[in-house]
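Structure first, commentary second.
With one protein chain withheld, the remaining protein chains of the complex are depicted in position.
Here the chain labels run A and B in written order, and each chain numbers its own residues starting at 1.
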Amino acid sequence: MDGRVHMNIRGKRAPRGLQEREIAKFRWMMLAPGLIVLLSINLLPIADTILTSFHDFYLPRPQQKHFIGLANYMNLFKDSRFIESIWRTVKFVLIVITIEVIFGFTIAIFLTSKLKTMQALRGLFLVPIILTPIATAFMWRIMFSPTLGILNYFLEVLRLPPQTWIYSEEQALASVAIVLAWCKTPFMIMVFYTGLLSISEDVIEASLIDGASAWQQLWRIKLPLIRPVFFVAILFQTVDTCKEFDLTFILTRGGPGSSSETLSVFTYLHSFGFLRMGYGSAAAIVMSVFITILAYTLFRAGGIDFEN
Amino acid sequence: MRFLSITLCILCLVFPVFAQGGKDAPAAAKPVEVSADGIAWRAYEGTTLHLGMNKHVYTDTLRKVIDEFTAKTGIKIIIDEYAQDEFMNKRLVDLSSGAGTFDIVMMDSIATQAAQAGWIENLDPWFEKRHLVDKKAYMLDDLSPSFTKAFTVNGSLYAIPVSGEKQVLFYRKDIFKERGLKVPTTFDELYETARILKRDFPAGILVRGQKIHTVSNATGVIWSYGGKIADDPVQYNKAVFNSPEAVRGADMYTSLAREFGPPGIANYTWYECVSDFQQGKAPMYLDMSVFMSQFEDPAKSLVAGKVGYAPMPAGPAGSKPTGGAWAVSMSSASRNKDAAFLFLAWATSPEISTKLALEAGIAARASALSDPKLAEKYPADWLKAFQAGLSADVPELTFPLISRNEEYLDTIGTAFNSMILRKQDVKALLDETVVKVTELFKDK
Partner (left out) sequence: MKTNIQRKELIKVIKIILLWALALMYLFPLIWTLSTSLKTRVDALSYPPIFFFKPTFENYKAVWVESDFLKYCFNSVIIAISATFIGLIMGTPAAYVLSRKRYRPKGSKSILMAILSTRVVPQITFMIPFFIFFRKLHLIDTHISVVIMHLTIILGFGIWMMRSYFLDIPFELEESGLIDGCSYFGAFSRIILPLAAPGLATTAIFSFNYSWNEFLFALILTGLRTKTVPLGVYNWVGYEEINWGGLTATAILALIPILVFYGFVQKGLVRGLTMGAVKG
């Protein structure tokens, strides 16, 4: 505790014990509803999944479900398709986050400039994330078409070679990544934008007085100040990108071959396609652990601390 | 902190009480009152039936006759329709949890799995219930055997086919005429024609290339070369599609795709193929007859009126097209089984089937398909191609009657897809795949 003098609501100097109890009451009243609801609805299915992952469970034959310990996990790590999907997911996340951060930040900076046209465009920039992902996926699928798609049309006009996008092994994963990044960049834009806005004017004025150029202002002052929000945003985006399923599935279904089969597609195929619930659950758990490790690495890198 | 943990523990204990699956007890049977034809039409008045349907032409057509049924029986019908992938998920969750949200479910290649798991009802005993159906008038044999076989598990019928399709060849009459090309009747001719056409079009021929989508079409080509998927069409002891004939068949299909297909064919589903054909990007397309309606509608297709339909070309063993069908089945968890069967039998009876066939050109009954009025509505050559497909003598079912059919599609589809992606030793690849598929067969 910091050694300051605290007053209670009656303005009198309250004894330490009473104050502690009041704080505790306040604290739990604020925390309890959210925590109880969140943890109770989440922890139980997670426990259920972990339990299933220790069994061999083929959904149409529930009577044959039996305990096999860690066998599912061991088979997963021997499954080259699974290992490859982990690497693909890493690649996928890297591409998506990089594009999102670069674009998001650039657009946010432009939006904070005082140009009037920017203010008008602000709402419009949010739209990609608002558009229903299903519609986005189908639209991009037809835009990517090598024979009928508009993207290749533009390439043709610019005299660039046509690409096969989601229809080719080499480009499928990157193409899906582009679509996801396109879709989610507005989130980054908003985060950067509100972060930049909340930097108080005094700080900026002070830096101007100190003779900082716009560029220096950006790097040395603004960026560090919005760091906490920025890293939370990246954290959530990373987690969500790892889990992303709908878009990938509609665009490529993991194909051609398995070139765009990320962890989430792998898990879905084994759980709801092949109905091997035990194996699929194990894959889901490994996926969760993987994401947690990723998140933790980001913590360390971002210096997110738990103190003020 | 302690308060929190206690609350969590209590909630943990509560959840499992609810999380058990399980079936509710079925409603008790009412004493039945029959009409003149022996069927208790109005005995279930006031019941509501829920149909879980795929977004399919059949569903649209069925909606048109629902009111007639309600007027006749007083049973209300609610159709809950979903797009295909959604439908698969929703159906799976409903059936496997025994929830009984749907009384009647549209059924496809997962019929074996669903039947074995006890998710859908065995319909044989239901056909004996005279107060629900007149078996003689119903003419079970009229249902095209090439379709009912796929829904017969352990000798019993589990779902009634309602909409059948067969592999046919679509081609552009105008382009063929312009260039003086003959409609290919063998695969070698098809190959040559595709090669010629590829010079001027993005694709000489369209076929499905995406992993699991290749399987049904490639199987037909394998059959036409004399190959088979399984050794025995009933027992499924081991996979035999690495025989020399099957290898040649698989090679033909994948070569057509790889050499004369559009760029990106390796991830082409029926959707991309249909769009390309509609926009005139390719003059030939080998796939299921059901797409005819997509090509003949000028609101969607640039080539309406210019499309010709031919039976699937023949390989050395003849023309053996694959096919498919959607069917309707009854959920074992339904609480209104009598009413549900009444509806099933009515909707798939000869009269109603013919009505639906005239409406939309889809049917699974021989009597409906040979109705002369059908010929007026649909292109004659399409009917001929479809009939040719139906009467072809095929060695086995399109999809093996095994429980793990999704995995089957994935395994064998990966092989075909990989052959489309790059030229390689077909025999070696199929040898590997045969081993994996035999494993799946063993798990009956």
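Quick notes on this structure:
We take it that contacts are C-beta pairs under 8 Å (C-beta built on N, C-alpha and C of every residue); 3 or more make two chains touch, one makes a residue touch a chain.
Since we're looking at a predicted model, the values are computed, not measured.
Within the complete assembly, B:Q279 is the residue of B:N122, B:T185, B:S255 or B:Q279 that touches the hidden chain. The chain not displayed touches subunit A at residues 1-2, 4, 6-7, 9, 11, 22-23, 26-31, 33-35, 37-39, 41-46, 48-49, 103, 106-107, 110, 113, 115, 117-118, 121, 123-136, 138-140, 142-143, 147-150, 153, 182, 185, 187, 190-191, 194, 197-198, 200-202, 228-229, 232, 235-236, 239, 242-243, 245-246, 264, 267-268, 271-272, 280-281, 284, 287-288, 291-292, 295, 306-308. Residues of subunit B in contact with the chain left out of this view: 1, 15, 18-21, 54-57, 78, 80-84, 86, 89-90, 93, 96-97, 99, 101, 270-271, 274-275, 278-279, 281, 290-291, 293-294, 298-302.
To be clear about the criterion, only the chains that are shown with their structure count from here on.
On the side of subunit A, the complex with subunit B involves touching residues 28, 32, 35-36, 39-40, 43-44, 47-48, 58-62, 142, 145-148, 162, 164-169, 172, 249, 252-258, 269, 272-275. Subunit B contributes residues 3-4, 7-8, 11-12, 15, 19, 85, 89, 92, 96, 113-114, 116-117, 119, 202-203, 209-212, 262-269, 272, 275-276, 279, 281, 403-404, 406-407, 410, 414, 417-418, 421 to its touches with subunit A in the complex.
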